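First the structure, then my questions, so here it is.
Here is subunit A:
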Amino acid sequence: QTRIAVLVKSLGNGFFEAAARGAEEAAEEIGDVEIIYTGPTEPTAEAQIEVINTLIAQQVDAIAISANDPDAVVPALQRAMERGITVVSWDSGVAEAGREMHLNPSSNALIGDTIIRLAADHLPDGGQVAILSATATATNQNIWIEEAQAVLPNYEGIELVDIVYGDDLSDKSYREAQGLMQSYPELDAIIAPTTVGIVAAAQAVTDAGKIGEINVTGLALPSEMAGHIESGASKSFAIWNPIDLGYSITHIAHALATDAATAEPGATIGIGRVGEVTIGDNGEAAMSEPFTYDASNIDEYKDIF
Partner candidate 1 sequence: MSTSAPSPRSIPDRLDSPLLSALKSWEFLLLLVAVAIFVFNSFATPYFLSPWSLSDATFNFTERGIIALAMAMVIISGEIDLSVAGILALASTAMGAAAQVGAGVPELVVIGLGVGVLCGMFNGILVAGLKLPSIVVTIGTMSLFRGIAYIVLGDQAYTGYPAGFSFFGQGYVYWVISFEIVLFLIMAVIFYVLLHRTSFGRSVYAIGNNNLAARFSGIRVQRVKFILFMLTGAMAGLAAILLTSRLGSTRPSIAFAWELEVVTIAVLGGISILGGAGSILGVVIAGFVMGLVTFGLGLLNVPGIVMSIFTGAMLIIVIAMPIVIGRIRNRLARP
Partner candidate 2 sequence: MAAALSATAPHTDADAPVLRLSGISKSFPGVKALDGISLELYPGQVTALIGENGAGKSTLVKIMTGIYQPDAGTIELGGQEINFGSAHSALDHGITAIHQETVLFDELSVAENIFLGHAPRTRLGFVDWKTLRAEAADILKSMGAPIEPSARLKDLSIASKHLVAVARAMSIEAQIVIMDEPTAALSHKEIEELFVLIDLLRQDGKAILFISHKFHEIFRIADRYTVFRDGQMIGAGKMEDTDQRELVRMMVGRSVDQAFPKQDVAIGETVLAVDNLCHPTEFDSISFELRKGEILGFYGLVGAGRSELMQALFGATAPSSGRVTLNGAPALAKSEADAIEKGIVYVPEERGRQGAVIGLPIFQNISLPSLKKTSRQGFLDLAAEFALARQYAEKLDLRAASLSQDVGTLSGGNQQKVVIAKWLATQPKVIILDEPTKGIDIGSKAAVHAFMSALAAEGLSVIMVSSELPEIMGMSDRVIVMREGLIAGEFARDALDAETLVRTAAGIEDH
């Protein structure tokens, strides 16, 4: 039996719950795989390391981690690898030294481009946009924002006026969104590449009576945004399929743990119904493109994840 630990940033997050479902699906498909879905109390590196230590002690065969901090977990994961455990990261990555490979839900450049495009699609004449991120230390958010800034020149007339941090707290995100609307009366869109942030921003826009004036977009789960799509506070948003992500990383972890594949640049690993991924030079692979949700398809997905 192969035991694969799916270690997430923190429990109680719809995204990860969905990913865990995907992992179970893959486990059933492969057969003789046990999924240990776990995560710490607080979304901190220290707490995650405590969990890593117990996974090492349980001698699991593979750890698939979405990390709270790309660097801080490295020593603990190295120790896991030393003890013969296959370590892969997904969603929120780990620095190269701490894992065999990383599965991006999509390519970072693609995501960065997507979040700007989501806003730009509804601003044919250009306009002001602002980004509401999670904590200032969230790795993947920061990378996407960087990529988004890089592609900005491709979108004529789109001006990024500010980046604020809602710390993934509802009240702070809400207040930051209010602050943005105040500071930039001409604001046309708020881009929040984080689920807590996008929900809070949509609510703030609704409460300010600015539906139609300000479009809230970014990355979120359909279940969380269904209400705001309906109200029009958000015209569209994107996300990759978390079920597929959990599904894929389980396939990859299994393949690496059973030595059916090796994690080296250029290697290709099959990921069941999703297809296959190819590992790049930096040990990273991308799963697929983000998928855009809007009023036309939201009802189909809102009860799934």
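Inclusion criterion for the candidates: all candidates are chains of the complex that A comes from, given by their letters.
Note that a residue touches a chain if its C-beta (ideal position, glycine included) is under 8 Å from a C-beta of that chain, and two chains touch if they have at least 3 such contacts; residues count from 1.
A quick note: this is a predicted structure, and the numbers were derived from the prediction, not measured.
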Which of 1 or 2 touches subunit A - same complex, any copy: 1
Complex interface listing, subunit A residues touching candidate 1: 10-12, 36, 38-42, 44-47, 49-51, 53-54, 56-59, 69-75, 79, 95, 135-137, 142
